Every structure is written in structure tokens, then in C-alpha cells.
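Of the protein chains in this complex, all but one are displayed in their positions.
Naming follows writing order (A, B and C), and every chain is counted from residue 1.
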Amino acid sequence: MDQAESRRGGRLEKYLVAKTSFLKLVDEQIKEGKEVVAPVRQENQANFRRIKSTAEILWGGPQTVVSAKSFVFPPKEELLNYETNDEVRVQPRVEAKPLILLGVHSCDINGMALLDKVFTEKNLDENYVKKRENLTVIGVECLEPCSPESFCYRKDSVLPWDGFDLFLTDLGKNFFVEVGSAKGESFLSGLGKKATQADVDRVKKIRRERDAKFDEKQRKLKPKLSDLPVLLKENYNSPVWAERGARCFGCGSCNMVCPTCYCFDVRDCVELDLKHGIRARWWDGCMLTDFTRIATGEIFREDRGARLRHRTYRKDYYLFEKWGKSFCTGCGRCGKACLTKVVDPLDIANEIYERSRSR
Amino acid sequence: MAKPKVAFFDFTCCEGCQLTVLSLGDKLLDLFESVEVVNFREASSYKGQDYDIAFVEGSIASSKDIERIKEIRKRAKVLVALGACAHTAGVNAIRNFHNQQEIRKMVYGDKAWVFDSILAQPIDAIVRVDYYIPECPIDKEEFLRFVSQLLNNMKPFLPDYPVCVECKMKGNVCNYHKPNPIICLGPVTRGGCGAICPSAGNACEGCRGLIPDANLEAMEWLLNEYGVSAEDKFRFYRMYNGLMGMKK
Amino acid sequence: MTIYKPEVAVIKRVEKLTVTESLFDLELLSGKPLGHRPGQFLELSIFGVGEAPISISSAPSDSPTFQLCVRKIGNVTTAMHARKPGDKVGIRGPFGNGFDLENFKGWDVLLIGAGLGLAPLRSLIWAVLNSRQDYGRVFIIHGARSPQLLLFKEELREWENRPDVEFYSTVDVADESWQGHVGVISTIIPEVDFDPEKTQAVIVGPPVVYKFLIKELKNRGVEDDHIWVDLERKMKCGVGKCGHCQINNVYVCQDGPVFRYDRIKNLPEAI
Partner (left out) sequence: MTGKDLNIYVHHVTRVEGHGNILVDVKNGELKEVKLEIIESPRFFEAMLVGRRFPEAVHIASRICGICSISHTAASIKAIEDALDIKPTWQTETLRKILMEAEILDSHALHSFFLAVPDFFGLPSVIPMASTNPDVVKTAINFKKLAHEICDVMVGRHTHPISMVVDGFTNLVTEEQMAELLKKIKAALKNDVPKMLEFFSRIKFPDFERKANYTCLVNPEMYPFYDGMIKSSEAGVYRHRDYRQKIVERVVDHSTAKHAFGPVKPYMVGALARFNTNYKQLMPGAQEAAKMLGLEAPSYNPYHITLAQVVEIVHCLESMSRLIEQLLSRGIRDERVERPPLAGWSARLPPAKKSWGVGVVEAPRGLLIHEYRINGNGTIDAANCIIPTAQNLANIEADMRELVPQILDRSKEEITQLLEMLVRSYDPCISCSAHLLKVDFVE
């Protein structure tokens, strides 16, 4: 939180808003036809869905199956459509409409903050950026771990670093609301009153308690977070990769659910007349066999262990080193999704750490 | 460019795949526009013997079938196995695990000898198959994509990733994570169906066949974790992937 | 305008080089020059089929025309081979770093092209020959699997006959017509009379050749930071997003495809 504050070169406004009036505000927006998406229960888990009333919202756990990234980087997204009669007509497609994303946990907000970096770096990706600009992100603070798999506290991701418009902390009757942007400020439309120092202190205390609770309940990360890149770098040839790789399906579930996996495939689809078609991108995953297969049949990262290492390295070494932030926000989704329990980044880090110490 | 001539043939199956073609809706008319259908017994009395592309549905299950499919192979420039029965022998292969004499008796009593029947086999057990459109029944979108890519001189796209990929894209709660877990073959089964069964609350029963590098050891590990008995495993592997169960 | 929207280009001329390779002359419909460096590549679009990364085979000086040498192997490349002069295709790019000629000026240059590797290398060869005076000795080494598969045969002859080029050529398997060296390309390096101290070496070829060629060059005493390689990986976007072309932590499409060997030699996935 403090980072975001300093990045914006000033203090963020903080308000105290009665929960009922905040929810009423959202319900009114829905009635006006605004699209609001929030976590709702789905069987014994949850998912982001378009809601018709704030009553549907599932606050807190369990975790949504798929992260909030789908709203900025959907599973399938058209990039172009074209017509090839006598003339070739190519229309770029950038679909974006205003969307309020409510009840987002910090791990997903941070995930988007990280995606912001990669999609705006050098070649700006309009398809992502336009969707992102149209999004109003209203986060909510987790006061309980949302799943046994999550380890956000260990990844310094229990609060958002950046990337939200409003961030809510449940104070019982009120929300403590932190404003992250002008868009957030105007969404509030003057609701509530400025938070006093006492309010701020109260939140600080809640956060201290929460930290203690998370520290106790979430699985420990044995190496220091900042040591992860070096630890991984030194263990490129660790037997861990082959051992875990042997039990990996190569199913890519870990890639699909992750808030920071952003690889994609691009394919053309053409109508039967062979004249009209689209080009679209689909989520792809570095754990899938075909990910590096080229026309001559060569696969550059053939064995599953090497792919698992690559995935782990992207999160906690390559991108960590490049951007100064781990690209794993500790949401725990991949560890849950992986049916053979091989992918959990925290488990991997701990195992490598233990093994390298005992050597 | 002349329209390619297309023929549909069926062997032992439920004909659901041909019916899926007849149920393409408005796209059916587009299909008739872009190809010339010369043989489609299910839908037409015209029996053309001159064709470029043969879509073959069903399993080979009698000695007559063997002759017929060889004849079709000879005439067709491109032979496509349509649906699970043609691709993996589909549910028909279940009977291969029964005593053949006994099951004939069970169904036809003392007249069992009258009927010519052999083990159910996929088309490629007899002749070379150029392309496969898997699934029971085939997926409309995939069929249309296949035809347009073939017309466009492309190698048709058939995903090599497993069902889990699309299952996750749909945001489903994994079958293994439900309060009453459902044993699901998604992690080793070829995707492309849009995870239609898990999305409708059921197990993936493996009707699209295994992915090329399916990790069956991992599957064993997983099913053992869930305490699935060997008998249950085999039964399940053998819904559509008779051969898979035989490997062990 | 998004980074995924191709510009339309027109095919001006098609020349069949071998059974599987053809050379295409293209120009942007807008008539603008492409503005590329040797060693850069494009994403070539055939609408309805897809995109594929293809190196620009011509020297920047030929602008606004540019040339692609395409091997027919998959969907896009087969579709490209079915196109005729006047047909329109899509182009995105140029992408990648390409060769920085400053690194070679004043040096002897050893240019090694194996198989289709000659296609991208050709853009560099012509750039060097077009300002020949800037360089010391120029070596061109080319290898193909058989004489039938030789690309740019006329140009090979031209280079061979140029007094200011030291030219070597080899085939893996010869036929009656072949008089020259026989053997895989790495076997020719010991015969080349170059001064390792004064030479910058460039290798472009299929994935298998790098290991052997680098070993031969090092045997001759070429320093790692005088060796340049041009690598190929699967690509889907060409602009550093899709993730397919990553070699450990480098992106071939952003940090490459041209790499100085000492900078990637410690990447286990590179060579």
C-alpha cells in the first residue's frame, strides 16, 4: 500500500463509508445498467460473475477458481477480423467496455499490477490496455486466509501494491476505503467522511493482528523472499525438477488459473467461404507440450521437469529479477489446481531450500 | 476452383456424428455451398462413387466392413475418421473385453452363428486415415473449422492439450475438488470439446482419446490418491479408450 | 492501430529457388520503405491461415522492395507458396534486433550460413558487400544438404568469383555435378584460412549446427565475444508478449534473434 502511495507522489485519500450506503451505491449503479462483476459462490468454490445485486457477492473465501485476469486478458480474444475479396480489408479488434470489478483480493490486484508492466512495456498491447482502462477495480482486504493453499502473506501480497481504484477494509458497520485513483474517487461520489487518524490507527492495528494470524496460519516460506531468484538460479540442475516433472500431467491447469500467467497462442479462424475470418488469441501455457513445438517438429522444452522449472523460474527468478517483484502473488490457485501436487511454488522453494542446505 | 466432392459413410455406430452434420443449422447451407455432397446415405439417395474427401463414421465390426472400408480408401483422396467410433472404436470397444461367443449368445440365443461379427476396431486398424475428428459425437464448431481449414489447404488444427485447459478457461470447479469428487479423465484426454462434460457437471469420460504424451503414471497416482479400485479404473479407462486399460 | 494489425504488402515477383524454397519480392501497399536492419524478421500473415516469423533476406538498400525466402513446411508457408505476383499478404515488423554493423566495421568477417540460414545471412552479406571498404577480409561459408538444395545459386557464384570475398561451400551429400567440398558444414572450418584474432564470426543455421560450429571456431581460437548467432524459436506475436520464444530469461524476438555468443552461452536452453 505504501508503495502505491509513494508512486503517486502523495497520500491517498482515505474514507470511512457505511457499508449499507456503499452497497446501495453499487446496486444503484447496477440498476442504471452498469456491468458489475464480483466473486459469487460456485458449488464449493467461487468464480467471478456478472451480478444483479450486491447480495450475491461472496466476500472472503473460498478463492475463485480462475483469477480476475480474465477481464483484462480473456481466455479467447479476437485481435482482428478480415475480408479477402479483391481487396484485403483488415480491421483490428479492440473490445473494451466499462466494467466494475468488485471484491477483488489483493493477490489478483497485484497480479493485474504485474500484467500492467508486461503489457505496456515497449510494445504496448492495446487489447489489454483498453480493457484495463475501462475497469474500475474495487478490492477488498482479506482478513482471513481464503484457502489452505494460499500463501500471499509470504509473497508480500496481502495488500495491493498498486493497481486498484478503491480498496475496502471491513470494519464491521463501515468500510475503510482507500482511494487509488481519480476514477475511484469519483466512483465514491462523495460518500462517507474522511478517515480520522483514529480510524487509520484502528486499521493499522487490524492489519497487525491480521499479519500475525496469517503468519501463523499460512504455510511458511523457508528461504527469504528476496533470496528466491538466487536460490532458484543455483538449483537449475536440482533433482526436484525431474522428480516433480515425472508426476506432472502437463495439463496447464496451473497456467490457466494463475493471475500472472499471460502466454498466449494466436490462430486464424476462417468461414467456409474462405473469405471472412478472424484472428484471435487464446490462453496458452508453458506447461503444455506444444508450447515450443516448431514446424519441423522440434520441441525446445520437451520434458515436463524442464517446463516446470521454466514456469517456476518465470515467477520467482526471471521476472522477479527484471521487475523487482515476484510474479507469484501467492494466491495458491495453481497448488490447488494441480491434481498431482507438483506445482505449488512455495512447496518447490522450500524443497529446494531444504535440499540445498542438506547438501 | 471446382468444389471438392465429399462423401459420408457409416459403419457400426449410432450415426450421431452424421446427424450432427445435418444439425449444423444455417451452416449446413454454407456447407452445401462450399462442397459438393455426392454420397450421404443418411440424407440422400444419390450414391456417387467419385469423391475427394470421405468422412467415415463408425467402427469396423464385421468382415464385410473390412472390404467396404478398403474400397472407400481406394477411391478417396482424403479419408477422415469422423467421431469416436471411427477414431478409437468408441464405446463399441467395450464388447472386446467380453467373451465374444457369450455375448452373441446373450443377445441372439441359438441363432448367434448367423451374424458376421468381429472385434470392434477403429478405422485406422484397417486402412490409413488422413485426419481425425474425435469426440462422441463430433463437435459442430470443430467440424466446420476442419472443413474450412481443409478447403484452405491447411493441416487442420487438432489440439494436443488436455481437456483441463478448456475446463479451466470455463472456470469450472474441478471434478476432483467437489464435495463428492468425480473421477475425471480430463488430464489425459485430448481437449477441443470445450470441456463440455465437466461444464455440464459430469466426468470427462475420455471420448476424444488420449493426448499424444498422456502421463498415465500420473493418472495412476491420482486415482490411487482417491482410492479408486483397479476394477473401477479399468471400467473407466475402457469407456472410450479400450486400449488404454490394456496397457497396464 | 494495434501491434497485432498487419500492414498490407503486395507480392511483386516470385522466384523458385529449390523444390521447397521460393524467394518473394514484396512492397508495402503504402509504398513506404520497410526500414529494416540485416538480420531482422517479419511476421508474415496469410489471412485465414495465420502468421509466421520470416527473416528479411534482402539488404536494406533494396528498399522499398524487400525479399523473403520461404521454405514450404507448414500452413502459412504452404499458403505463401500458393501466392502469385499481385497477391496481397500481411506484414508486421520488422522485429528483433538484427545485426549492428558497427560491431563488424574494421574487422575481418566470417559469415557462415547453413541451409536456410543463408536467407537471413544474405541480408548481412549484401550489407557488408555494399560498403566493402568498411571491413577487412570477408569470408562466406555456405553449406547445404545436397547440391539441389543450394539457395541463391547465382549469387553464390557471384560471391565465389569476387576477388574481395573468400568463398567456401560444402554439401553433406554430393552428386556428379558437385566438384567442391563434401561434408557437414563444421568440417570446413579447419580449412578456412582466417585470423581468429581479427575476426568476427556470424553463424546462421538450423538449431543442430550451432554446437558443432561454435566448437570448431573455438578450436581455432575465436573468442566467445567475437561469435554471433541468429537463433530460431517458436513465435506467436513477435513483440515480446506471447512467451513462446523464451530461452531461459531472454526473448528471441526482443533480445535476439541475433545474440553475441558470450551473452547466451550460460543459458542452458540456448544452444
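The rule we apply is simple: contacts are C-beta pairs under 8 Å (C-beta built on N, C-alpha and C of every residue); 3 or more make two chains touch, one makes a residue touch a chain.
None of the values given here were measured: they were computed from a predicted structure.
Chemist: Quick one: jot down which shown chains the absent chain touches.
Modeler: B
Chemist: Pick out which of B:90, B:159, B:192 or B:209 touches the chain that's been left out of the picture.
Modeler: The single option touching the absent chain is B:90.
Chemist: Using the touch definition from the top, which of B:61, B:76 or B:133 touches the missing chain?
Modeler: Reading the full complex, the residue touching the unseen chain is B:61.
Chemist: Pick out the residues on chain B that sit against the missing chain.
Modeler: 10-20, 22-23, 25-26, 28-29, 32, 37, 40-47, 61-62, 64-65, 90-92, 94-95, 98, 102-104, 106-109, 111, 114-117, 136-137, 175, 180-183, 196-197, 199-203, 205, 228, 232, 235-236, 239
As a convention for this text, only the chains that are shown with their structure count from here on.
Chemist: Averaged over CA atoms, how far is the centre of chain A from the centre of chain B? Could you give it in whole Å?
Modeler: 37
Chemist: What is the distance in Å between the mean C-alpha positions of chain A and chain C?
Modeler: That pair's centroid distance is 39 Å.
Chemist: Going through chain B residue by residue, note those that touch at least 2 other chains and give them in order.
Modeler: 152
Chemist: If you look at chain C, which of its residues touch at least two other chains?
Modeler: Chain C, residues with two or more chain partners: 48-49, 74.
Chemist: Where on chain B does chain C make contact in their complex?
Modeler: Per the touch definition, chain B meets chain C at residues 152-155.
Chemist: Taking the complex as given, what residues does chain A use to touch chain C?
Modeler: Touching chain C: residues 79-80, 82, 84, 87-88, 90, 92, 94, 118-119, 121-127, 236, 262-268, 270, 274-275, 277, 279, 281, 284, 286, 291-296, 298, 300-301, 306, 310, 313-314, 317-318, 321-322 of chain A.
Chemist: Where on chain B does chain A make contact in their complex?
Modeler: Residues 27, 30-31, 33-34, 144-145, 147-149, 151-152, 157, 160-162, 164-165, 167-169, 171-174, 176-179, 186-188, 211-213, 215, 217-219, 221-222.
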